[in-house]
Structure formats: C-alpha cells, structure tokens
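The complex appears here minus one protein chain, its other protein chains still in place.
Entry: subunit A
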Amino acid sequence: MPGKTPDKEPVENGGYRGGKDIDMTDKDLKPKGKKSIKDGDDEMTVVVPPSKSSKHSSAPPPNDADGDVAMDDSDKAEDGAVKVDPIVQTISDIKSNFALLDRAVTLFDARFSLRALRSISSIRKRLTPDILAQVISETFAANSASSHIAKGLLLAMGKGDVSLGRQPGPEMEIDSEPKSKNGARKEAKEIIPEIDIFIGILTQVLLFDSKQTQRGFEFSSHLASRVQSLNRRTLDSLSAKVYYYLSLFAEQLAPLPPSPQSSIVSIRPTLLAALRTAVLRKDTDTQASVIVLLLRNYLSTSHISQADLLVSHTQFPENAANNQVARFLYYLGRTRAIQLRYTEAHEHLTAATRKAPSSACALGFSQTATKLLMVVELLMGDIPDRATFRQPAMEAALQPYFLLVQAVRVGNLEDFEIIIADHADTFKRDGTYTLILRLRQNVIKTGIRMMSLSYSRISLRDICIRLHLGSEESAEYIVAKAIRDGVIEATLDRERGFMKSKEVGDVYATREPGEAFHDRIRACLALHDESVKAMRFPMNQHRLELKNAQEAREREREMAKEIQEGDLDEDDLGGEFEGM
C-alpha cells in the first residue's frame, strides 16, 4: 500500500471489526494468523484456515509490519469503543468502509468494495437519518467540488439543514487523536466517487426501510444517472446495487406492477441503457443484475415475448454472482414454462432451486422456485418427489400444491377442479394459476392410464362416467388421442364401444431401463466434471509434489544403497517403513 500513513490505521482497523462476519467468508485475506493470537478475538480465530496459516507463515514482511501497527492502535480504539454509544459505533463502521473503498480504488481490487457492500446488512439495522447526516457532514468539506452532491444526499433524507465540513463530534475525540489530523487530510483530498455512491446506497437503504418510496424513487433515479455518467471499473459492484434499489422502489410505487401504468415501465429505458453501458464496459456485476431486473420487470407486467427477446439477444455473464445466476434461471424457467417449453423450464428451475442459498435468508425464493418447479414437473407428466413436501421450511407453503399433486397422481378430475376452485387465490398470487389450468389434460391422461392398467376391457360409457367427461363421443376422441400420444397401449372398438388394453409387455425388454441407467450415469459424470471444475488448484502445487516424489526416490535409493552395503538391520528397516 503505497502512500499509506500510520495515522490512517484506526479507521482501517475499525473496518475489520465492523466487517467481522464478512471476514469469515473471505478466506484469502491478509495474514491473520498473527492477528488472531494477539487480538484474542474468538471470532477471528474461526477465520484462519489451519492449512493456510501454516503455508503462509512466511507472508510478505511489509504486510506484517502493517498488521503490527494496526494492532497497537487497536487497543486504543477498543478503549474508545467501550465508552461510545451505538451511534458512534455505527458511524465509525460506515467510515471504516470508506477505507475499504479507498483501498479498492488504489489497489484496483473489486473484493474490497464487495466487502464494503456486504457490511450494509449489518449496518442497516442501526441506520438512522441522523447518523447518515453526520457521516455526510463529516466526510464532505463545505467548499469542496463535491459539496453539491453531499447537499443532494442530505436533501434526499430531509436533512437539508445540516452543514457540511463539520469536524467529528466531541465524543469522537476520545476515539483517537490522530483522527482530527486525518480529517484535515481528507478535506484537502477530493472525495472519491465510490464513497459518495456508497453513501448514496446507504441513503437508498434508509429510504426503503422507512417506506419513503416516492422520495426514494426520485433519489434513486438521480443516483442512477450519476452512476451512469461515471466510468470507473471500481464502481461496478456499487452501481449494480444502485440499479437494484431503483427497480425495487419503482415496484413499490402507487400503480402496482400488473397495471401497464406502473412506474416500472418507465424505468425500462434507464435499465436498458444501463445494460448497454455495462456490456460495453464489460461490467459483469451490473450486467448480471440489470438483466435479472429487466426480466423481473417484464414478467411482472406479463410481457413474455419481450422477456424472451431480451434473453435471446443478451448473454448472461458467465462469472456472475451465484445469487444472480439463481434469479436469472428462475425467471428464465418461468418464461419457458409459459411458452410451453417444459423441458427447458424444468432444467432451469431445477438449477435455480439448487443454486438458491440453503440458509433461511432466501427461503422465499426457494419456495417460489419450488412451487413453479412442481407445476412444471406435473405438466411434464412427472410426479414431484414426496420428500419435497416434507421439508419443514416448505411444508406449510406447499400445502395447496401437495393436494394438487395428489389429485393429478390419482387422475381424479373432480378433486382437481375442487382444489383449483378452493386455492385459486393462492395460485393466482403465486403466478401459477394459468399454468395449473393447463394441467387438466394431464389429469385426464392419468385417469385414462389408470383405467387402462386396471381393466383389460372397459366401455367408453364407464370411462366417461368415471372421468366426468361431457359425453361418450368426447371420451372416444380423448382415448383415441391418448393412444396416438403413446399414453396408453390399447385399441378402440367403435361398433361395440369399448377400449381394449393391450397386454403390457415386459418393461425390461424395452429400451427404457437402458435409458434410465444412461441418465443416471450421465448425471454422475456431470457431477464429477463439475466437482473437478470447482476445485481450486494452488499455483505451483505440482512442483511441491514433484519435489516430494524426488525426495522419496532419493530416500529409497539411499536405503537400497545401505541395504547393499549391509549396515542396516532388519528392525531398522521395519521401523522406516512404518514411518513412511
């Protein structure tokens, strides 16, 4: 870190404390083996992967020294933290993120800005307009070039009267004396755009949590246009978040989505422009997130053909974040299901449910995706797995679908109609109603299949009565169609009006078992390939192995030589082997 002065350290150190939960997930951080011992912080020790710390025990010395300095200051900061109230704590947490962003810019490493973004969720709970106003007034100088941005931020929060360039409050002074010096330095320096966009995002979060949708929407539009005008690669992950909140606000505005006048229609040009720019700038974060937002946008007003066109004309970035991929797959699966392309829909939705985070934080997403997946499975003529309904987190939400599956499985048209009528509101809310209506023919087909399996010969009249079909003629046509579609193996006798089932042949004589076997093998092989791909291969690891092999060979040779020379006992030899 060139140009880094020790007086900045307290801020940075705070960053580690503020973002503890983040550190846990990021394994490849700066050397922390030392730190964890010194700090005695129990949470820190969890982070350290034992194999790593031992391998990297010879970490680069400059970094080590850096860490030491930070440690010395941390004691002081800790003292301060004991006395200060949560507001000051939050402020210092927010500010610590500025250091991360600063580092992201100087080192040109997106990881740091991602870390800053992830800390939002922990800050979010403590955030109030007062805190944010204070942060802004302390960060921006009154007479600097970016002061008008700060003014805008303050106005958006309804705190237009707060003056800029304020020095940290008296309670902050205990925190660290070098801080005031630091503040002075900052004023002289121009505030980097990353920081003001970050504050912008915090403002969006604040407005969203306090349900100020209209104001939030206006502010987000401004922020989005500002992000658009800045061309900085270190801003990528931040701008993705900006667009996310913009679209979130738009969805909550007065005429809610299904109506064509909803404001989400009006942000489409903005999002499309953002997508274009993101593609040109090779900004995968924004690209992925904006594509997902646009798909959601189109589907919420049921512009399926537009959504389809968008998918066919854009390429979803391969290295997008996992969550975005899951969302994208879900929306794609939804589009395909509506277009009757069930096989593709099934593929996408299965991937989406698997990619969904397994923790409780995204339960809604997994529930919605699972519901849709089930309907698609039913439409394909499959029966979803019983175990899916037993998952404790899903059980209640999937209850109507469970009944539906039962009706389809048995082929009872009457039950099916009753369930649709009973749970119409639930299905409509889930957006699966029109898909479920299409299931009618599947129910009939299952019913016919059941009849064909149970009876070797059955009159069309009986079929008609049991399946509650309109008339005998309908039954005849329906059965004929089922035979043609390969649902059942049977023949019809028109003169005498019955259906005669063909003897069911030996299933093992057909190609079916082979196909099932092949499918499973393919799945296993795919899993193997995926795992190989997912493995990480440390650089130069093979050299280490080569070296080991060479050493072993040498040892062997030596041993052989010793045996030849005859000055090695049998016991010795045995011991050697055990050791190896």
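Definition applied: contacts are C-beta pairs under 8 Å (C-beta built on N, C-alpha and C of every residue); 3 or more make two chains touch, one makes a residue touch a chain; residues count from 1.
To be clear about the criterion, contacts and distances are computed from a predicted model.
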Choose one: "Proteasome regulatory particle subunit", "Cell cycle checkpoint protein RAD1", "DNA-directed RNA polymerase II subunit RPB7" or "Prefoldin subunit 5". The correct choice is the protein name in UniProt for the chain not shown.
"Proteasome regulatory particle subunit"
Check each of A:Q89, A:T106, A:S210 or A:S302 against the chain that is not shown and name the one that touches it.
A:S302
Of the residues listed, A:D130, A:E473, A:E530 or A:E558, which one is in contact with the missing chain?
A:E473
Out of A:L223, A:A250 or A:A482, which is the one that touches the chain we can't see?
A:A482
For subunit A, residues touching the missing partner are 258-261, 301-305, 308, 338-341, 433-434, 437-438, 440-441, 444, 469-471, 473-474, 477-484, 490-495, 511, 514, 518, 521, 525, 528
